[in-house]
Structures are given as structure tokens and as C-alpha cells.
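Let me begin by presenting the structure, written as C-alpha cells, before commenting on it.
Just one protein chain is left out here, and the rest sit where they should.
Lettered A and B in written order, each chain numbered from 1.
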Amino acid sequence: MSTDYGHTAKSGASLDHHDSHPHGHAPSYLHDGYGWRSWLFTVDHKRIGIMYLVMILAFFLVGGVLAGLVRFNLVSPTGALVDNDTYNKLFTAHGVVMLFFVLIPSIPGVMGNFFVPIMIGAKDMAFPKLNLASWYVWMAGSGFAVWAILAGGIDTGWTLYPPYSSRSSHSNVVPGAMGVFVAGFSSIMTGLNIIITVHRMRAPGMTWGRLPLFIWATYATSLIQVLATPVLAIAVFLLMIETATGWTGNPVGIFDPAIGGDPILFQHLFWFYSHPAVYIMILPGMGVISEILTCFSRKNIFGYQAIAWSSVGIAVVGFIVWAHHMFVAGISYYAALLFSLLSMLVAVPSAIKVFNWTSTLYRGSITFQAPMVFALGFMVLFTIGGVTGLFLATLGTDIHLHDTYFVVAHFHFVMVGGMVLAFMAALHFWWPKMTGVMYSDFWSRTAAITIIIGYILTFMPQFYLGYHGMPRRYPNYPPEFRVFNVLSTAGYTVQLAGFLMSASYLLVSLFNGKKAGPNPWGATGLEWAIPSPPITHNFDKTPVVVAAPYEYSLNLTQTGEKADVR
Amino acid sequence: MSARVGALCGHFEDIEQQRGAERLGMWMFLATEILFFAGVFLAYTVYRLWYPKDFAAVSSLLNVTIAGINSVFLLTSSMTITFAIRACQTGNNAALRKLLLATALLGAAFMALKAYEYATDYHEGLVPWSNNFGHETLHGHDKPMLDVWEHDGVSPDRVKIFLFFYYSMTGIHGIHLIIGIGVVLYLYVRAVRKTLTPDKYVALETTSLYWHLVDAIWLFIMPLLYLAGPHTVHQLGF
Partner (left out) sequence: MILQTTIFPEQATEMAWHIDLLFWFITIVTTAVSLGIYAAVFGFCVVYRRKEGEAVQTPRIVGSHRLELLWTIAPLAVFLVMFAWGAWVYNMAMHAPDDVPEVYVVGKQWMWKVQYPGGQRVILGANSADYAKDIGGEAQFEGVMVLPVGKPVKVIVTSEDVIHDFGIPAFRSKIDAVPGRYVTTWYKPTKTGEYHIFCDQYCGTNHSLMVGKVRVVEQAEYEAWLEGTYKTGPGKNSVDGSLAHQGRQLFMKLNCIQCHNGEAPRAPLLEDVHKSLRPFKGGTTAFADENYLRESIRKPRAKVREGWDPIMPAYGTTGDNALSEDDLVKVIAYIKSLRKGETPNLTQNWVPPIGSDTGPAAEDAKTPAGPKSAAEEKK
């Protein structure tokens, strides 16, 4: 397989009037100003994307360490590492960090910020200062979360249910909740920016029907971010006030049953956001998969309209299924019927995507570099994650599986097997564009396979545990569940090896990597028509779009040049 | 913003694109605010449907006069900020400054009256997490409110829930208003420095959209909270 990364080939790089060596031409965004001030006060969406990337990786490391502590504690039925109270704080921190500080900002904050303007032919996001502000707000939110952790932790679970959180926990609920509250504003700002950018800043010829599917996916994600996050904000805000009144000695709260409040109301408000939130987490990943499968099979996407509309469909229907998290919480039978039915509807667009992606591979010309291995891993693991959701949407089986390890396995399949793999795929796909260098082909594929195998070993046993009734959030469990817990922990170590491998070769590439040309993968999007790394203003001249995305079969990029097919 | 051509920021192709983006951005932001308040409005509505008698009883104790005056303040300020846009567009800097200042002052007057109202609420024993909750005898009654409620079959717990909503809804609204006053004052400073030129009126337009939303939210909060129960002549006095 050819490993010439297109440094010498000029086809398909019509907008590449500057190579990555700045000899009197505009410098790349990485070299346009040095020093910490030029980064921390930047308004360049690409630099902001890199800042998000650095912090996402840092938080992923923290969340991963917390996961390790949780898994290693579970090696023994009586708790191998820590006491129950500490365990409860560990899994809470793991959830909060992974959800609010890794998954939700991951692809929108990194690849969204970096590539949405470029892929539509714009010079920057609509509101560059708002973009920078979103990063700082996110950091502020993480400051609160770190404070909560350092002050002794919060032990309510990431779901913060009252009355436990407001009246019984006595842990750092307010700073923890404040971290979630503030981070939510960052999510809203990023989403708003992306929506306006896609609406108003498309280059001439970039019609809605010619948008790459990554843009459709990120756009749908942004709609959810903007409309759902405020409801989490108010739920958490009301919870914080309720908790704080407890400090006065005269506790008052609208979720407090002691005075006629309803704790189920909190669950409704919370899940009204948190269900769409899971679609915030997965939709951008689905967009990435569309980009990668087409490029590495050199074929059009099968069913562009279907995939684009299914992204919007998931976003819309995702808003009306929230109470499927509450089937045994005490909602009425008729409410349960309605939400189960609607949950079945939201499963359909995801299924459509999987079938379309599979069909894209048909009669393609397929190569298996790291982005493709991750994308194929996504196909396998996301499918399992998606179908196991059906067990939970079905009322009868949910009674048995609710709040067991089956649920834990299901959501990790979609979030880690789905989203994290998609993030890794995106990172590996766009790494040469962002950094200008290429990483080791061998080690990247090895790491991908290692992560996938480790993942399966970690989470498949958990389906068994859940079906047999092992509840979640249990540091102590009956001894007959031990074998599967140990298997699961073993899988964690394999995953850890894979991620460390990735971190290593990616880091090495920054120092030793081969320089990458503008289009090492021979892809058709606008981002591959500019230098690697791009100049600050992305394009010298506004590009004119003449073709739909993914015209690999016609050997055509979106600007009408030859795609660099090798 | 980089590379200015008049009011145009460098990453936009032309001024129309920029203005379109700014307006759409503000409307999207307003959508998020509406959803934010919708959550607490929904919660309030649920409890009001469950406990109508208790909510009506405590709503009658709120100072509807202050609420009315505050509503006038906000409605007037919406008018002044709208006229300010016109003043900006026509280059009438004197009128622009006066109108912006008036808007900010009306907003501040609202907050001042609100602070006063909160203080009287405290003295009247209407703060649910304070120790003197319900211990005051209020106008029109001859015994402490806790006894009045006991007699009328009103549950003090449900009164506390209402008051929780009262403070959180008016409190969040107040925070939004303070932020709005801050932005208007910032625009006033720019008007004084003559950097708020006719071609930059869109900044004022988007600010006014936010201001109108805060006003509109008040127009929902006020009847929901203050007019949930009957008011008598007794509450007209301060």
C-alpha cells in the first residue's frame, strides 16, 4: 500500500498556494505568533480547537484513571482498594468528568471548532471571541469540578438525584453541580456558534445539499446543545438552591418530599436534558464515520439524504424520549407506554445510518489505515450498543435490567465503543491536517485493534452481570459475580495499553513525524484543499464549491479538482 | 475582531453576512433563555395545579403595587431602548446617550425597588428558610401568618414551595436584568466616546432583543406569582 503522503502530488490541492514551509508566504496557524499570550488570547478557531484538544486529552486521562480505580476496586466482592464512601466518590467523578468534560465537548469542541469553518469554506467561526470565551467558561466549570473533587469529592452519582443529593449527601454537591452548570454554558456557546456559522458563512456553491455529513451531524448536535442544555441548567440551579437552604437549618426545596415537593420532578427536568445529551455525544461521531468510510473505501456515501435527515431526526425525536430512564421510578403506566413507543422511533434513524454505512463499503476500494480501523470498530461496537438500547426501551425487559450492569454496558458501548472510537478515528484522520505531520501506520493500527479488543473484554462481561441482576454503583457484591468483574477489569488494562500506545506514537509524531502534505488520504473535502497545517485565515481566496462531497468515484473534490487517488 | 473595514470583521465576507449572523445569533441565544425559564415555569405550573389554595393564599401577600410599578419601569425601558436604536441609526448621539442612560436607570430602578421588596419580605416573615418565617402578623390579619394559615387550612410547607419559586424566579430574572443593565451601560460608554456609530447599530439592536426578552419574561413572572390569588386594599400600603 502506498505510503506517500502526497507531499509531492499537487492534484486536489488547488488552494494550496502555500506549503507548510513559510518562505515569505502566510505562515501556518501554528506559527502565526508564538508565546502563551498568542494562544490564550487567540480568536483563531483552529488554535481554540487545539486548546480544547489538549484539555480533552487531559480530562480523558483523569477520567480514565478514575475508571481504573473503580474497576480495580471491583476485583474483590468486598472492595479491593477503597472504602464504600470513596468508591461512591470515584464513580461520581468518573461520570462527571467523562460526560461533561470529555464526551460532550470532544468532537464539537475540537474537530467542530477546527473543521466546521474550513469544511464550509469560511475563514473562521461566526463569533470568534465567543469561541474563545466558550473555552474559558469550560475551564471555569472544570475549576469548580476540580474544587469539588479536591475538597473531598461528591458522592451522588453524576445524576445528582434528590433528596439524596440535597438532604442526605453532605458532600460537595454545590461545587460539583456548579461545575456542571458552568460547563453547560460552554456547550451552549459552542453550539450557537456552529449553528450560525453553518447558516451564514457557507462559501458560494456550498448548498445545504453539498454539506459534508460531518457538518450535518455537528449542526444537529449544536441544535440539541442549544435547546437542551438550558433545561439542565435550571434543574441543577434549583437543586443547588435547595441544597444550600439546607445549610440555613430550615431546608426548603421543590424536590423535597418532606414539604410536599416531588423528587420525580427533578428526574424529569434532568433527563429532559440528559437524554438529548447522549445524542450530543454520539451524533458528531456518526458524522466522522461518514467522512472516514467514504474516504477509505473511495466511494460515495450510500444514502446522503437519509443520513443527513436521520441526524436531524435523531436530534428532534431525542427530545421526546427522556422518561425511558424512569420506567420504574413511579411514572404512570400510560406515560411509560408513550415513552417506550417514542424510544422505538428514535432507534430507527440510527439503524438507517448503520445500513447506509455498510452499503457504502459495497464495491468500494478499501484500505485499512488507523482511521478506518477505528471506524470499523465503531460499526461493530456501536451496533451492539444500539441494539442493547432496545432491551431498555422495551418496558418488560427494562424492569429487570434497569439500574444493573446491563445499562452500564449499554451506555459504555455507545459512548466508548461508539463515541471514543469515533473521536480516535477523527483524531487520526485529521491529525496530519492539524499538525502537519503523520504518525506511525503500524503502531496506530495496532493500538486501534488493542483498544477494540480491550474494550470488548471490559464490557461484554457486564451484559452477563446485568442480566443476572448485579446492580450498578455497587462496591460490594455477591461472590458469584466475581469472575466477570475480574474479566472486566482485565479488559481495562488492555484498553489502557492501547490508549497509552496511541498517546505515545502521536506524541512521537509531533517531534519525529514525516511531514504531511495537504491531502495524505486523497480525500475530497475542502479541508484537504489547503495546506497542512492551514494558514490562519484558512483560505487565500474564498473557495467556490462545484461538487457534492464524496465524489470519489468521479475522482472529484468539492472544488472541482482531481481527488488524489492512489 | 480582526482586520476591520468600518464595522466589518475580517472573517466575514460582507457587512450583510455579519449582521445576519449577529441577529440570528441573538435569536438563538434568546431561544436558550426561553428554555431556561421554561423549566422553572413548568415546575411552578405543576405545583400550582397541585396546591392551588395554598399558592393563592401566599400570592395574596405579595406586594402587587411594587410589582406593578416595576412592570411600568421595564415596559418603559423597552421603549427607550427601541428609540435608542433609531437615534443610533440616524446619528443623533445626544438622544442616543440620553435614551441608553434612561434604559439603564429604569432597569436600576427596578432592581432597587426589588431589593426593597426583598427586604420587606424578610421583615414580613416571608423568607421560607429564615427563622422568622410565618411569625409576623401582616396587614389585614390579627395573628401571625402561621396561625392564619392553620385556621384557613393552608399548609405552611406548600407556602414554602411557593416562596422558593418566588425567590428563584425573580432572582434569576434579576440576575439577567443586572447583566442587561451592564451591557446597556457599556453601550452608553461607547456612545459617550462616540464609538457607537450609525454603522454599528446592530450591537444595539441585538442588545435590545435581549432586553425585550427580559422584559417579556417579567410579564409572565408577574401574573404567575403576584396574581395567583386575590389582592385586597390592605396590601396597597407599603
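Observations
In the analysis below, a residue touches a chain if its C-beta (ideal position, glycine included) is under 8 Å from a C-beta of that chain, and two chains touch if they have at least 3 such contacts.
Bear in mind that the values here come from a model prediction, so they are computed numbers and not experimental data.
Which of A:40, A:58, A:328 or A:507 touches the hidden chain is settled by the complete complex: it is A:328. Residue in contact with the omitted chain (choice from A:150, A:348 or A:510): A:348. Residue A:155 is the one among A:155, A:291 or A:527 that touches the chain missing from this view. Within the whole complex, the absent chain has one touching residue among A:28, A:88, A:519 or A:558, and that is A:88. From the set A:29, A:431 or A:477, the residue in touch with the chain omitted from the display is A:477, counting the whole complex. When the missing chain is restored to the complex, the residue among A:380, A:449, A:487 or A:546 that touches it is A:380. Residues of chain B in contact with the chain left out of this view: 51, 147, 150-151, 153-155, 157.
Within the entire complex, the positions of chain A that touch the omitted partner chain are 1, 77-79, 83-85, 88, 155-157, 159, 161, 163-164, 167-169, 257-258, 260, 262-264, 297-306, 327-330, 333, 336-337, 340-341, 344-345, 347-348, 351-352, 354-356, 358-359, 361-368, 376, 379-380, 383-384, 387-388, 390-391, 393-400, 402-404, 467-469, 471-481, 551-554, 565-566.
Quick note on the criterion: only the chains that are shown with their structure count from here on.
Separating the centre of chain A from that of chain B, both taken as means of CA atoms, is a distance of 36 Å. Only residues 43, 122-129, 188, 192, 195-197, 199-201, 226-231, 233-235, 237-238, 241-242, 245, 248-254, 258-262, 265, 269, 272, 537, 542 of chain A touch chain B when the two sit together in their complex.
The part of chain B that touches chain A in the complex is made up of residues 1-2, 10-13, 17, 20-21, 24-25, 28-29, 31-33, 35-40, 42-43, 46-47, 51, 128-131, 133, 155, 157-158, 160-161, 163-165, 168, 172.
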